[in-house]
Every structure is written in C-alpha cells, then in structure tokens.
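Worksheet: the structure to be examined is printed underneath.
All protein chains but one are shown at their positions in the complex.
Here is chain A:
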Amino acid sequence: MDRDLLRQCLTYHGESLFSTLKCEQTENPDFQAVVADLCKAPNGEEQSSPLVEQFIARKADILFSPSWKTATPKEEEEPRQEEAAEAYAVMPPLELFMEVPFEERRTMLYRDLERGDIVVGRINNVREYGFFLTLICMAGGLNRDIEDLELSALCHIKEIPSAGSHDDPLSYYQIGDFIRGDKNLHSVDLNANFGKWWTDQLFAKEDFASVIRKKQSVSWALKCVKAGVGHFKQGRHVEAMNEYNKALDIDTNNVEALVARGALYANKGVILKAISDFELALETCPDHRNAKKYLCQTLVERGKQLEEQEKLVTAEGVYRRALSLDDANPEAQEALRKITETIQNSIRLREEALAKEGEEKAKSSQSSAEKLRKLLKEEKRMKRKRKRSTSSSSSSSSRKSSTSSSSSRRRAKKKKKKKRKSARGGKRRSGRRRSDEGKRGRKRKEDEEDEEAEWYPAPPDTSATFLDQKTWEAFGAAADEEEGEEDGRPRSSERGMGDQRRTAEPQRSSLDERKRRVSCSSSDSAYSRKLGPGKDFSGRNFSLRGGEDQTPSKEDLPANLLDIFQQIAKFQKEKGIEPKKSTNSI
C-alpha cells in the first residue's frame, strides 16, 4: 500500500476514517505494516460522509495499491497538449467560475507555478538590469487566470535573447510590449489519456477474440483442404481447386492449403502459379517437407521450359535453386550439369561472333550525320518519282505507285524513325526534320488509309505537322473545342466529325479532308499557343491560314490536280522554310 496516499487521505478525512479503516482492514498485512506510521490522526478538514469513508475503508487495498503507479501518465511534449485541446473545447480555468477568493488564488499560483510554464506579460518598466512585466495570462503548462492577481515579474538582462545586432538588447524592448517567456528549459505536461483499464492484463491471452479466431480459422481451413485433397485424388480437379480457394479465403497463407494448391497447379502445368504458392508456403513455414519437395520438382520443370525459350542463364539459376532445396534430386543435378555446359558453349560462340562484328564495324565508320543526309536524299528521290507517276496516271494507279513507293518508303522510314527519335531529343526542330516528320505524319495517315478504297492527299498545310501524329491527335482532342470559339467559323459540324475521327476510321473522302483540315488547323493553333515565343511559327501559321482559306474552293477540283497542287505547295514550303530555318538553328 502506498503510504503517502494513505497519509494524505487520512489527513483529509480525520479520525473517523482511521477507525473505520482499522476495522475493515485488520486482515490486510500491508495495512498493518503502514498503520504504525499513521498513529497520529489530525482533525478532518471536511465533513466527509460516512458512505465515502465506508467505501474507502472497504476498498483501501485497491485504492492505495501501488499498481496504479504503472498507469500514471508520463511526461510528454507540448504537442500532446495542443492535440488534446482540439478534442474538446478549451474553457477558462475553473477557479474563475468558482469565484475563489483573491488570496487563495494567489497562494495557489505560487504553489503551482514551476519551471517551464510559459507566461505572457506586458512590459511596464525597463531598467538597465532588465525589464519588468505585469503578468497577463498563462500560455502553456499551467492553466490559470492570473490577470487580476497583479503579479509582476523581472526578466533579467542575462536571460533576454539577443535581438539582432543590437549591442543593448534592452533597447529592442519598449514599455507596453507583450512578452512571452518560458521560465526555464523543460516543461512538464501530463497527458490526458484515460483509456486503459487496469484489469486488461488479468485475462489470459488465449481467451482473447483474435487469438481464438486465428486458431479457429486454421482448423476450418484444414477441413477444406482435406476435402480438396480427397477430390484431387479422385480426379475432380475443379472441385479440389474450389476447396483450396475456400480454405485460403478462410485463412490466408494457410500452409497446407498453399502446398496443396501448388501441387494442383503443377499437375495442370501452370508452373508459375505453382512456384509462387510454394514460395509463399515456405515463407511461413520454411521446413515444410512436402513444400520443398514439390517446389524442387516444379522448379526443374520451369527450368526446362526456360531452356526451350533459350533463356539459359535464368534456367541455370532456377536449377541451382531447385538443387539448393533438395540436394538429392537426380533430375535437378542432371539438368544443372547439362545447362552449365550449354551456357559455356553459347558464351564461347557469342564471343567469336562479337570478335567478327567488331572487325566489320571498324570498316563502316560513318557519322550519323552523313547517314541522315543519305537518307534524306533517298527520300527526295522517291518523292519526285511519286509526283511524276501521279501526274501521268489516274488516282487508282497513283495509289498503286504511291503504295509501292510508300511501301519502299516504309522500309526506309523504319531505319529513319530510330535515328530521328534520338535526334529529336532536346534540340530545336529544324525545317528539314520538320518536313521529315511531316512526311512521316502524312505517311502514317497514308498507312491508315491504305486499307480504304481511295487515297486522300494531305492538305497543303501538312508542313504544319511539325508535330508527329500522336501529338496531333492530342491537340486535336484538346483544341477542337477551343478552335470553334477562337475562329468563329462555322465548324460545329466539322468538330463533331473531328470527334468521330478520334474514335473510328474516317468514312468518306470529303469528310476525311475536312476533318484533317480541322485537326490540322486546331493543332496549328494549339501548337502556336504552346510555343508562343516562336515568332516563326506564328508567321507560318498565317501562311497556313492563307492556305486554309483556299481549301474550300479546292473541293471541286479533281483528285489528281489537288494532289499535284499539294505536292508542289509542300515542296515549295520546304524550300522556303529551309533557308529560314538555317538561320534560326543554333
């Protein structure tokens, strides 16, 4: 029994309690040990009711037992107090409501104020050794109302933190300033956590709900697994799988269920799932004999699969793992030996091949720039060929030749694409490249449309496709809506068609053209907005816009002429762009 508590209690209640206590607690050995000190029984300060005394007397062994101490709060940081303040309303201190007299409050404050409490005061006097404050309120630690207590405090010059580069820190402060001071370094705070009931520790752990549940889950799951194994042995694989899954629902990561399911997967040939099941089972229970055995066999199977797929190194790793699980497995050993041989062979062959390649590479040391130039020349040649063919024949033959040229171009394009992608990186786009990309953009459209009956030429402002097809569509999607507002042209119907375009292949020729125009112009405008600072782009836009204005009239022209016109326009633009761009490129 806690002596201090007992003494405090007796002091409070007095003689009557002492006698009651003696009556009730005579059997209690702790009490007898303590009672010797407590012979002196001062007067009771308050008229305490007999009921309370009876309670205390009866329950003294619990009330004063030292086990409460374990539940007493620890010292904690300031933040806890703030958290607690948010959970319930902060009220003015109680003594205010109680209207405790002045003197008593003062004495209480002097008794209770301690190092670390934060007070707020107003400066009323500045002297050379410090300044005087009248304390207004508490800001932390103790919760009292002190304003009318007329307390004043001295803040010594030693304790004033230096404010800036003033030689005299006092000059920083004026009469009337509010100061918040912490008396000393550490603050004491008690937490307000009442949740723990001391009898929590008195119940056996096995009686708790979660523990029982876990045991129960394991037992229920095992029942399901047994049923599943029964199904499996009689060949009913589907029911077996259902049972295993049920078992795993009841108890996730149940070892037996995982092993059984893994075996079922391995039998069916789903090697990867089997392996993952076995691995999971071994994580929980690393010494499971069956799991190890089955895993070893399954890994050998997997290794064989990998070997067939020519992934020799991975297969080797797999065989090694299988062997580490079960040293005695003859299959695994055999497989490992064979594969190490194969790997060494293949390494040797590869080295020889590399040596040869190395020699070849030395011969052809062209710079990338040269290669690009070559490819561009080739492209121009192809284009010229195509122009000639289209001018002489009808649209269908033009299509044929275009397809042939396009197919040949396609092959060349593949090589170019890779180079272009790397070159495009962070550099500014030069006109040449842009035109290439434009061609590529157009190329892709051509590829798209190749399936259809007719080939539709790209509109004259295709050189605006500085962007490739992907960004085009993105801009088309975003800018389609803005486009209508911006230009104010009657394009609502076309915008609608533009929508369709995003989702499905274009249906008709005229529709197609208009759509492309829409998307081009929208991508134009979007692109120009996005690259605001580029004046050249805006300049080009105007020219393109000019081109656009003309397009409505072109619808009447026959396909051939349209075609030619656009090719020429394009070629001219390229020529026009190149000298500009050469000045612009860095």
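Note that in this section a contact is a pair of C-beta atoms (placed from the backbone, for glycine too) under 8 Å apart; a residue touches a chain by one contact, two chains touch by 3 or more; residues count from 1.
The rule is short, and it goes like this: contacts and distances are computed from a predicted model.
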{"item": "UniProt protein name of the chain not shown, from \"ER membrane protein complex subunit 3\", \"Cyclin-Q\", \"Cytochrome oxidase assembly factor\" or \"Aminotransferase class I/classII large domain-containing protein\"", "value": "\"Cyclin-Q\""}
{"item": "Residue touching the undisplayed chain, where the options are A:E95, A:E239 or A:E331", "value": "A:E95"}
{"item": "Residue in contact with the excluded chain [from A:F132, A:W220 or A:F565]", "value": "A:W220"}
{"item": "Missing-chain contacts mapped onto chain A", "value": "4-5, 8-13, 45, 48-49, 51-52, 54-56, 58-59, 63, 68-69, 71-73, 84, 88, 91, 93-95, 97-101, 104-105, 108, 111-112, 114, 142-144, 188, 190, 192, 194-200, 203, 207-210, 212-213, 215-216, 219-220, 223"}
